[in-house]
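Here the complex is missing one protein chain, while the rest keep their positions.
Chain naming follows the written order as A, B, C, D and E, and within any one chain the residues start at number 1.
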Amino acid sequence: MTTLRIQVINPNTSLAMTQTIGEAARMVASAGTEILSVCPSHGVPSIEGHFDEAIGAMGVLEQVTLGERAGVDGHIIACFGDPGLLAARELATGPVVGIAEAAMHMATLLATRFSIVTTLPRTVIIARHLLRQYGFEQHCQAVHAIDLPVLSLEDGTGFAQQKVRERCIQAKAQDNCGAIVLGCGGMANLARELSHELGIPVIDGVSAAVKMVEALLGLGLGTSKHGDLAKPNPKPLTGPYAIFNDPSVM
Amino acid sequence: MTTLRIQVINPNTSLAMTQTIGEAARMVASAGTEILSVCPSHGVPSIEGHFDEAIGAMGVLEQVTLGERAGVDGHIIACFGDPGLLAARELATGPVVGIAEAAMHMATLLATRFSIVTTLPRTVIIARHLLRQYGFEQHCQAVHAIDLPVLSLEDGTGFAQQKVRERCIQAKAQDNCGAIVLGCGGMANLARELSHELGIPVIDGVSAAVKMVEALLGLGLGTSKHGDLAKPNPKPLTGPYAIFNDPSVM
Amino acid sequence: MTTLRIQVINPNTSLAMTQTIGEAARMVASAGTEILSVCPSHGVPSIEGHFDEAIGAMGVLEQVTLGERAGVDGHIIACFGDPGLLAARELATGPVVGIAEAAMHMATLLATRFSIVTTLPRTVIIARHLLRQYGFEQHCQAVHAIDLPVLSLEDGTGFAQQKVRERCIQAKAQDNCGAIVLGCGGMANLARELSHELGIPVIDGVSAAVKMVEALLGLGLGTSKHGDLAKPNPKPLTGPYAIFNDPSVM
Amino acid sequence: MTTLRIQVINPNTSLAMTQTIGEAARMVASAGTEILSVCPSHGVPSIEGHFDEAIGAMGVLEQVTLGERAGVDGHIIACFGDPGLLAARELATGPVVGIAEAAMHMATLLATRFSIVTTLPRTVIIARHLLRQYGFEQHCQAVHAIDLPVLSLEDGTGFAQQKVRERCIQAKAQDNCGAIVLGCGGMANLARELSHELGIPVIDGVSAAVKMVEALLGLGLGTSKHGDLAKPNPKPLTGPYAIFNDPSVM
Amino acid sequence: MTTLRIQVINPNTSLAMTQTIGEAARMVASAGTEILSVCPSHGVPSIEGHFDEAIGAMGVLEQVTLGERAGVDGHIIACFGDPGLLAARELATGPVVGIAEAAMHMATLLATRFSIVTTLPRTVIIARHLLRQYGFEQHCQAVHAIDLPVLSLEDGTGFAQQKVRERCIQAKAQDNCGAIVLGCGGMANLARELSHELGIPVIDGVSAAVKMVEALLGLGLGTSKHGDLAKPNPKPLTGPYAIFNDPSVM
Partner (left out) sequence: MTTLRIQVINPNTSLAMTQTIGEAARMVASAGTEILSVCPSHGVPSIEGHFDEAIGAMGVLEQVTLGERAGVDGHIIACFGDPGLLAARELATGPVVGIAEAAMHMATLLATRFSIVTTLPRTVIIARHLLRQYGFEQHCQAVHAIDLPVLSLEDGTGFAQQKVRERCIQAKAQDNCGAIVLGCGGMANLARELSHELGIPVIDGVSAAVKMVEALLGLGLGTSKHGDLAKPNPKPLTGPYAIFNDPSVM
C-alpha cells in the first residue's frame, strides 16, 4: 500500500495548537496516511479576524509551496476561516481542503440543519461568509460564540473547553439543529467526546478534512488545473515573497 | 482492523447496472471495506423521472431496512436523483449518502464551478432541484443531457458512452467549468478514464459516495438521530409495507 | 353545466381524516364540482416525516392512477408535505395540486407575510423545504409546531384543536404576519372559524386546493405534458407496482 | 346563489383594450360572477415602463376606491406589471390580484419551468422584478419580448398576434419550459388558441386572475387587514387625490 | 467652479419636513452644490404605507419633471421607501438617488452588517422589499420600528427623537450590527449626534444621497438612457397628468 502524505497546515504560529491539530489529524488518519503537521515560521499566534486571516493566508501559501516541493499529496488548512483556500488551490496539484469547509460539508450529510460554536464574536462574520460561499446558508441554524480568545483553548485550564461544551448543549436544546460544527481548529480534540455526551454528531473540521482529503486522494482526484484554479501565471517575486519563485527556473 | 460494510443500493432493478455500480464501488473501496451491492426485487428497470424515483425510493427504503437489520455500517443510494434520501436517513443509524450529493460535494472541493452530464433531458430538472436543495446552484455552470435512456449505458454498444465522452469534452470547452460530474449511476465506470483524457476531474457519484461514507464512518459519525431525522414514529403498516414493521415488536 | 370530478387524495390510511378532508372539500366545492375523497388501502395511518411521506407518495400515485383511469378531472394531494407531487403530475393529464402548495400560494395573495402552524416539530423541515421549492421562503415569517401527533386531531377531545388555536393567536401577535397557513390536512375544518376569531385569513390547504383545481379546470388547463412532466416512459413493473402498468397494453 | 362582483381594472385608458380584457374575463367567469371591466378616465393609453406604471397605479387606486364604495367583492389589476398592487390591497377588503401574479402562480402549478412572452424589451425588467418579488425566479426560464408596442395588439392587423405566436413556438422549442405566460393584458384573447396549437399550457393573466379571485372569494377570504396591508392611516388629501378622502367623514 | 444644482424632493406635503430635509441636505452639500428642497403641491402629508407611496411617487415624478425643465443636475427622493425611483430615473438625464438606497449602500461600505430604525411597523415591509431589490438582504440584521407616526418627528416635543435614540442604542447592543440606518427622512437631523453618542456610524439617507449624487455628478455620470431607463415613450396625457406632456411639442 502506497503511503499518502497529507500536510495539515496550522495557519497561526502557535506550536501548542499545531500539536493539538496534528494529534487530532493522526487520530483519524487511515493506516496508509502520513500526517505532517506544520505551521508558518512567522505570522500571528492566533487568528481572530480578517487581518489575522490575511497573514494566516500567507503562512498557508508558504507551507503549501514547501509541501508541493516536498511532494506531499494533499493539504489541509486548519483554521476555521479557511484562509487562503482558493489561492492554495492554485498552487497545489493535489486536493486542498479547509477545516470549516470539511466540517460544514459533512454536517449537511448527517443532519438537515446544523449549528456552529466558535470562539470570539468577531469571527462569526467569517463563518457567515463561508456558509454563503460554500452554499450552506440554508443548512445552518445559528452561529454561536463563546466569547473567549482562540488561545484560551490552549491555556490548560479547561475553562474554554467547558464553555464550548455548555454552548453545544444549549445549541442542541434551542436551535432545532441535528448536528454541531466546532468552529476552531483548537477544538479538534473535543468532538468525539461531545458527540458521545450530546448524542448528536459534533464535528471537528480537522479530522473531517483528513478524511475528506483521503477520500479525494482515494479517487485519484486533485484540484482542477483547468481554468481559474490553474497554477498562478509565473511572475518574478521579490522580498518576503521570493520564496514563491519557482526554484527550477532561477 | 474492523471491516466496514457499506451497502450500495441501486434503486432500479437492472442487474447489469447493479453490477456496474458494485464494481465501481469495489474499485475504490479501502482495504477494510466490504461493498454489498443490492437492488430491490420489484420496481423500475431504470429511473428517468419523478414517478420512477418514487418507486425507486421504496426500493431504497426496503434495502436500507434490510441492511440495518443485517447490521451494515452505511448506505449509498446509487441513482443520481438520490431518491428517498431523507427517508432513508430516518431509517438508518449509520451514514446514508446519495451519489449525486457525493459527487456534487466533491466537485466543489476541486473546482470553483462544475458542470453535469446526464442521460435524458427530463432528468435535468431533478439535478436542478438537488443543486438547490444541497446549496450548489452557484457552483454549477450547466446541466447537459445526452438524450439517451439510462439503459442505453448497458446495451453493450458503447454508443451512449461515446456520447457522454463527447458531451464532457464540449462542456469543458464551453462551460467555463473546472470539473464535470457524471449524472447517472450507470456512468460509474467512465470517470477515471475521462478524467485522464480531459485533464480535469470527472467525478462519478458511486465511487465518490463510497469514499464519503468511509470518511464519515472513519470519524465515527452516523446520521443524526436527534430531531427531524430520528427513527420514524412506529406505526403498524400493512400490505407491501409490512416489511417495514419492526420484527422485534411483532 | 358539465360536472367536474375532483379527487381529493388523503395519502394516509386514516378513514376519519379522509372524512374530515372530504367534508372540508365538499364545503367549498362549486355547484358543478363532485368531490371524490379517497385514501390508499395500504400505507401509514398518519404522515409525520420523510419515511411516512415516501409511503404516502406511493398511495398518492396509486390513487392518481386509478382516478385517471376513472376519468377524474383533477387531483388534490391532501397532506401538508405534498408527497409525490411531481410524480403525480407525470401521471395526470388534468391538474394536480398539493394542499401545502395551494395554501401557501393563496396566503401570498392576501398578506405580505404568513406563518404556518403544523403538528410535530419533525415536520417543520418538510414545510421549510416546500417553501424553498415553491419560492416562498421570503413570504414566510415562521413555522410553528404544536408538538402533537397528526392523529391527535382525530381523537375527539378537541385538545389538539385548542393547541392549534392558541398557536395561531400567538403567531398573529408575535410574528408580524398577516395570514396563517394551517399545516395539516387534519386541520381542514378549523380554518373558517379561526379566520373569524382572529380577524385575519387562516388558510386551510384542502379547501384552498379545491378552489385552485377548479380555477385551473375553469381555464381548461391541465398539467403540462411537454418536457419533464410528460407521462413516465413506459416500463414493465412487477410486484406491488404492477398496478401502474398500462392495462390497455397488457 | 349570490352573485359575486369582480372588477377588472385596466390601468391604462385604452377602451379597446378594456373591452378585450373584459371579454376575456367574462369568457371564463363562473355563472355566479358578474364582471365589471373599467379603466381610469385619465392616464396613459398603454403601459410600457416604470413611469407609465406609476400613472397606471393611480388609475388602479382610483378604480379600487370607487369599486369598494360600490361594494364590489374583488379586484383584478389587468396590466402585466401589476401596478399599484400592494397599495390597492391596502384599500380593499376583498382580494386584489394582479394578472402577472395570477398567471405566474398558475404556471408553477402546471409545469416545473415556464417562459414569458411580453411586448417591448423595456418591460422585461418589470417582469424580472415581479418574478423576484413573488418568489418565482427559479421557475422562469426566459422572458422574451416581441419588440412591438402594447397598442399594436389593438391595431386590427393581427401582426402583433402573429409575432406572439411565433415567439411562443420558439420558446417551447428552445427554452426547456413546460408552459408559457403571456405578458400583456392585451394578449388575453390568445391563450386558449395557443394552448391548443402548441400543446402546452399558454396562460393569460386576465382569465387566470378571474379564477383566482373567484377561488379566494369562494373560500370567504379577503386581503388581510392586520398589519402592513391594513387600510391606509386616514389623512386629508387635496387636489386630484381628494377623491380618496373618505366621503363619510367629510 | 460650476455650481451643481441638486433637487431634494420630499414626496409628502409636510412643509416642516421639507425644511428639515433641506437643512440636512445643505449641511453636507459641497461648496459648489446648490440644494433645492421641494415638495409636491398636492399629496399626502406623510408616507406610511404603499398607498401613501403611490401618491408620493406622483409627487416625485411631478417635481422631477419640473426640475428637469429647470435644468437641475440631479434628484434625490427624500422618503425612505424611495417611491417612484425607477419611474423618476426614466424621466431624468442626471442621477436620481433614493435616501433608503443611499443610506443602505453607504452602510455596507462601513460595516459588515447594519440595522434599520424606522417609524411605524407597517413600513417595515417597505424596507424589507427595498433590501431585496437593492441586494442587501444579507447585510441587514434587523429592521426596527419605534411605532410612532412619521409626523411625530415634527411635533416639536422631541419624544419621537428620544424613541429613535433608544432604539438605536438597543440595536447596537443586541443586533450584532456595526452601523445603523435611520429609516425616515424626518430623522435626517439626528444622524450626526447619534453617530457621536453611539460610537458607530448612524447614517441618514438625505445627507447620504446628497453626497452620492455629488459623487456621480463629479464623475460626469447620469442615469443610463439606453434600455429600460430610457425616456418614457411619448404619449398624450390628460387631466392631472397633462403636466407630464412635453411642452415643446404642444
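Throughout what follows, a contact is a pair of C-beta atoms (placed from the backbone, for glycine too) under 8 Å apart; a residue touches a chain by one contact, two chains touch by 3 or more.
These numbers come from a predicted model, not from an experiment.
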Omitted chain's touching partners, listed by label: A, B, D, E
Among A:22, A:67 or A:84, residue touching the chain not depicted: A:84
Residue among E:11, E:67, E:95 or E:232 touching the omitted chain: E:95
Selected residue (touches chain absent from view) among A:158, A:199 or A:240: A:240
Options E:50, E:105 or E:235, residue touching the unrepresented chain: E:105
Sites on chain D contacted by the missing partner chain, in the whole complex: 121, 124-125, 132
Interface with the undisplayed chain - residues on chain B: 112-113, 138, 176
Residues from chain E at the interface with the omitted partner, ascending: 1, 28, 30-31, 86, 95, 97, 101, 105-106, 108-113, 134-139, 172, 176-179, 192, 195, 199-201, 203, 207-208, 211-212, 214-216, 218-229
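To be clear about the criterion, only the chains that are shown with their structure count from here on.
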Each chain counted as touching chain D and chain E at once: C
Angle of the C-alpha superposing rotation, chain C to chain E, to the nearest 5 degrees: 120
Length of the line joining the C-alpha centres of chain A and chain E, rounded to whole Å: 45
Inter-chain centre distance, chain A versus chain D - centres from mean C-alpha coordinates, in Å: 53
Averaged-CA centre spacing for the pair chain B and chain A, given as whole angstrom: 27
Residues within chain B bordering two or more other chains: 86, 121, 124-125, 132, 227-229
